[in-house]
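The block that comes next holds subunit A.
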Amino acid sequence: METLTYERSGGTPVARRAHVGVVASGDLELLLEPADTGLRVRVATTAGGYGETWRAVFDRFFAREPIAASIEINDFGATPAVVALRLEQALEAAR
Partner candidate 1 sequence: MTIEPSFAEASARERARAILDAGTFRELLDPFARVASPHLAAQGLVAQSDDGVVVARGALAGVDAVAIATEGRFLGGSIGEVGGAKIAGALELAARDLRAGRAFRPVLLIDSGGIRVQEANLALLALAEIHDAILACERYAPVVALIGGRVGAYGGMAIATALCRTIAMSEGARYGLNGPEVVEEEAGIAELDSRDRPRIWRISGGRARVAQGVAQMLVEDTHAACRAAVLAAFGDVEARV
Partner candidate 2 sequence: MSRGRVWIDALAGTRAMPLPDGPASVVLADAPLGAGTARYVAVVPNPASRAHRARNGEMGIDEGYGLAAAIDTTPPGSALVAIVDVPGQAFGAREEADALQRSLAAAVSAYVAARERGPVLALVVGRAISGAFLAHGLQASWLGALRDPGVEVHVMSAPSVARVTRSSAEEVARIARIVPATARDVETFASFGALDALLDVTDADAPGDADVARVRDVLARAAADPSLAGRRPVDRLARGGGTRTLSRAVRVRLERDW
């Protein structure tokens, strides 16, 4: 098990909180909450050693969607595609 954090400054606040996903094999649970400024992501994952992969997924996603929010991810080995999908769903629900 490993815990990672990711931060960015600036961004547009999200309207409301959102919860998507399940801590199931190949999937993750994501809790998204509004923040006044900046983005802070905390990831707890069963699969250690993928820090760079997470960073790349977040860089790509949040460059396109610069939000101010607090995000908590509980991961059970989701692929980058599933991570991006869950981020998309959460953002959709939080708009």
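Candidate entries met the following condition: all candidates are chains of the complex that A comes from, given by their letters.
Miscellaneous remarks
The rule we apply is simple: a contact is a pair of C-beta atoms (placed from the backbone, for glycine too) under 8 Å apart; a residue touches a chain by one contact, two chains touch by 3 or more; residues count from 1.
Small disclaimer: the values here were computed from a predicted structure and weren't measured.
For subunit A, the touching candidate in this complex is 1, chosen from 1 or 2.
On subunit A, the positions that touch candidate 1 within their shared complex are 1, 17, 19, 22-24, 27, 29, 31, 33, 44-46, 72, 74-76.
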